[in-house]
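As you look at this complex, bear in mind that one protein chain is not there, while each of the others sits in place.
Chain IDs A, B and C follow the sequence of writing; residue 1 opens each chain.
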Amino acid sequence: MKAVSVEEAVAMIPSGASVMVGGFMAVGTPERLLDELVRQNKTGLSLICNDAATPGKGVGKLFDATLVSKLTATHIGLNPKAQQQMLGNQISVDLVPQGTFVERIRAGGCGLGGVLTPTGVGTLVAEGKRQIEVDGKPFLLETAIRAQFALIHAFLADYLGNLAYALTARNFNPIMAMAADTVIVVAEHIVPVGVIAPDHVVTPAPLVDYIIANG
Amino acid sequence: MKAVSVEEAVAMIPSGASVMVGGFMAVGTPERLLDELVRQNKTGLSLICNDAATPGKGVGKLFDATLVSKLTATHIGLNPKAQQQMLGNQISVDLVPQGTFVERIRAGGCGLGGVLTPTGVGTLVAEGKRQIEVDGKPFLLETAIRAQFALIHAFLADYLGNLAYALTARNFNPIMAMAADTVIVVAEHIVPVGVIAPDHVVTPAPLVDYIIANG
Amino acid sequence: MDPQIIIARRVAKELRQGNLVNLGIGIPTLVANYVPSDLKVFFQSENGLIGTGPIPEQGMAHPLLTDAGGRPISALPGASIFDSAMSFGLIRGGHVDITVLGGLQVDAHGLLANWMIPGKMVPGMGGAMDLVSGAKRVIVAMQHAAKGKSKIVSKCTLPLTSARPVNLVVTDMAVIGFPDGKATLLETAPGISIGEVLAVTEAELAIPDTVPEMKI
Partner (left out) sequence: MDPQIIIARRVAKELRQGNLVNLGIGIPTLVANYVPSDLKVFFQSENGLIGTGPIPEQGMAHPLLTDAGGRPISALPGASIFDSAMSFGLIRGGHVDITVLGGLQVDAHGLLANWMIPGKMVPGMGGAMDLVSGAKRVIVAMQHAAKGKSKIVSKCTLPLTSARPVNLVVTDMAVIGFPDGKATLLETAPGISIGEVLAVTEAELAIPDTVPEMKI
């Protein structure tokens, strides 16, 4: 793990990169990294995020600045700008059931070949996908998802990179922290090693590549 | 959740039942339930446990008392009695790679149709199993595992049934607590509601059916 | 009584001691207001919480404690927090006893459409597909008709949420179940006759010998 400035961190992300962003309706989202993506005008992003948040908040800022060209999400109904950009074909959107979304990311992070889920069988979601029978029951084969970058929000990070999360800001963050080539973390508090009890670490230090330094 | 005596809890388990037991080399194993299974002489058990522990410890006691007829495990090398019973065809043993073992149980608990894993491809483990190609890479389709009963060891349980684990005694316990019809817990400490912080609960209360009462 | 409140009060009667319950946005959210105080149920918010409590008092909200709509909520003593993989493991794995969702259409076989109006409303399915596929019991809480059009239809014209039929539909006019896979009128709302229900229901409804009035 390396501590870097938010400018340095975002400079590593090229335009066109695939980027996972933690958070659920902008709760548990690393806002400082999103502000800096906008400031550095990183365009053509493939965004993987549960939702499109709302304009001005969380990943909503990326849609405000029209930085997204491809979106994988479960729900975008509360961001009219994202909806307009989808209906205007400015962004291509892959809508995925939420349980499938998180499980595909988990598969990407855990070295599994995909997910066998009952969710979506017999619906539009099944179109173009393989259906696998196991013990006579049908499951969709949903492929694993990984990204070049995961942008993670944590409550506590220690000097080694161990992370703990708070309340419903945990959501997709620990799963995404396993599924990207480079993991960049914004923590509400950076604390000495040992402050987070081993039983309370949720994301072990070796998974984290960069933590945004204070100040 | 209901608090019961260890005698009542084990009385619910019929001979021949399928039983998952948490623990890794008897660390994080609910010893009181195993002692009582022996005392009530529940025979013909289908045991699902990472390993066979050692004679006299953890699930090793079940082999001492020849209560097991079928074993699904990842390693039994440190229990000569289990090995003898396997080689003497007294028990049928299904040896499973450890990552596959835990992921199959997770699939059983999380409503997934199975696991697509690269582990075991091209080895004896692949025999008789479906191999699925995803993006040109081969994966084994390993089926989900569930049991009638999960016997769980926790460090803390609160009056509602929320569980927290300590150190390496966590291991398979939280995963198994999702994958059985009836979940029975032995906790080192039973504490009032609120003592375990919401962020530190690992197994939410609704998953737990019975906690073994003190005394 | 407000039609939404009729629905919420009736759905609340389906909850049992110790149930793990997931309430969708809209009418389903109201159900929490009508749970008897001696009935202990767990409410799950799929963004990662069991033990959701009421909206916090002013000044007590925390920005990192919200419901699935991003609104501040509180957590009751004994609440637990988990990541999204666990949250949907609970949902898909059948650990949620009851899910209550809104609906656009429910058909004569109990199939639900509630996530998309092609060309018009494409918000995404969020957690709805997993909830309908995975929960032990699925209850749809919705108005019986919208703009004079029945939402209980012969066959869904909108895209389905799941191939798995729902267990119960509670509207402001009726309670409908699906014994033997066939829409059946189980109860009528206070002051509503069977004839009135049939008049605004597109789907064919089986009518048992006795159809009691909803107790709310």
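In this section, a residue touches a chain if its C-beta (ideal position, glycine included) is under 8 Å from a C-beta of that chain, and two chains touch if they have at least 3 such contacts.
It should be emphasised that the depicted structure is a prediction, and the values quoted were computed from it without experimental measurement.
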- Message: Touch partners of the unshown chain, restricted to the chains that are shown, please.
- Response: A, B
- Query: Which residue, B:Gly28, B:Gly111, B:Gly161 or B:Pro198, contacts the hidden chain when the whole complex is considered?
  - Reply: B:Gly28
- Would you mind spotting which of B:Val6, B:Val21 or B:Met86 touches the chain that isn't drawn? B:Met86
- Among B:Ser15, B:Thr66, B:Ser92 or B:Thr168, which one is in touch with the chain left out? B:Thr168
- Message: Please identify which residue in A:Val6, A:Cys110 or A:Ala169 touches the non-displayed chain.
- Response: A:Cys110
- Residue numbers in subunit B that touch the chain omitted from display: 24-28, 50-51, 53-54, 73-78, 83, 86-87, 95, 97-100, 102-103, 106, 117-125, 155, 165-175, 202
- Task: Please give every residue of subunit A in contact with the chain that is not shown.
- Result: 1, 106, 108-112, 158-160, 162, 178-179, 193-194, 198-199, 201, 204-207
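Basically, only the chains that are shown with their structure count from here on.
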- Query: So which one's got more C-beta contacts, B-C or A-C?
  - Reply: A-C
- Would you mind pulling out the distance in Å between where the CA atoms of subunit A average out and where those of subunit B do? 32
- Just how far, in Å, is the C-alpha centre of subunit C from the one of subunit B? 34
- Note on the structure: Cα centre of subunit A to Cα centre of subunit C, whole Å, reads 29
- Among the residues of subunit B, which ones contact at least 2 other chains? 110-112, 198-199
- Query: If you look at subunit C, which of its residues touch at least two other chains?
  - Reply: 49, 75, 81-82, 88, 91-92, 133-134
